[in-house]
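One protein chain is absent from this view; the other protein chains keep their places.
Now for chain A:
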Amino acid sequence: MDKLRERAAALLADGTVALVIGYEEGTNKPRPLFCHTAEDAGKLIYDSRCINNLAVYLTKKELMGTEKVAITATIPVLRSILQLSVENQLNEEKILVITVTEQGELKEFAGFAEIESYIADFQLKLSGKEQEIIEKLEGMTREERFEFWMKELSHCFKCYACRAACPLCYCTKCIVEENRPQWINPWAAPLANIEWHINRAMHMAGRCIGCGACGDACPLGIPIQLLTRKMMEDLGPEFGFVPGQPSKNGNALSTWKADDKENFIR
C-alpha cells in the first residue's frame, strides 16, 4: 500500500497525471477517492474490501479532460476497461492503469493489450450467494420464477443506482429518460420496474463483464446482477462470447452469424 501511495504521489508531483482515482477509508467501507495533489495520495488504500468499480469514472467528461488520469484497478475494473476500449470509449494514451498483484506488488500496464494478457489468468466466478439463488431459480417452475422476480423487483424504487454504478452504462440519454414516446413509465410500479430491469439487462447483453457492481449498488439488495449475468451465459459459448472476457468481435446484438443456433423459430 505504501508503494502505491508513493507512486501515486510521484505521478501527481511530476505532472505525469492530473488525477489518480483510487480508494480511501470510508465510514463503514472503502469509498472512491480522487487525488489531485501528492498530499491526497497519502489517503489511498487498496485491499480486498475495495469493491466499487472505479472504471465507471473513466467515461465521465468532468473527470476525463485533456490530462492523463491514473486509476488503481481491481480485476473487475481491468475487465471493464477492456470492454470500454472495445467499445471505443477510452483513449489509451490518457489512462494509466495501476494494479496491486496478489503478491502485493505494484504493477503498471503499458497498454490495454498487457491488461488483456494479465486478466486471462483470472476466472470469473459467481459468489456463493449468487450460486445459491441461481440453483434455487433453476429448481423452480416458470410461475414460481415469475413470482420470485416480481417480489424482488417490487422493492425497486427506481433510484437507478444500478445504472450509475455500471461502468458500461454510459449513454448520455437513457431510455428511461426518453419521454417521446415514454417506453418505460418513470414511477416505481410493478410493470415499470419489470420493464426497466428487462431493458437494463438487454442493453447489457454480451457487454456485461460480470463485476456485480449493479447488485452491490442496489440499496435494497435485489440480485439484479443475475439478470445481466444470465444474458452473459446465454450468449456464451454458442456465439463465441466468454463471460468476463471482452469480445473483440463486436457487440453481441449488433453482430450475427448465419448459423446461429435456435430451436424455437418455426
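Basically, contacts are C-beta pairs under 8 Å (C-beta built on N, C-alpha and C of every residue); 3 or more make two chains touch, one makes a residue touch a chain; residues count from 1.
Criterion: contacts and distances are computed from a predicted model.
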item: Chain not present in the shown complex, as UniProt names it (candidates "3-isopropylmalate dehydratase small subunit", "Heterodisulfide reductase subunit D", "Amidohydrolase" or "Multiple sugar transport system permease protein"); value: "Heterodisulfide reductase subunit D"
item: From A:94, A:158 or A:230, residue that would touch the chain that is not displayed; value: A:230
item: From A:61, A:248 or A:266, residue that would touch the chain that is not displayed; value: A:266
item: Option touching the unshown chain, where A:198, A:220 or A:242 are the choices; value: A:198
item: Touch residues of chain A, complete complex, unshown partner; value: 137, 140, 142-150, 183-185, 189-191, 194-195, 198-199, 201-202, 205-206, 227, 230-231, 234-235, 239, 252-258, 260, 262, 264-266
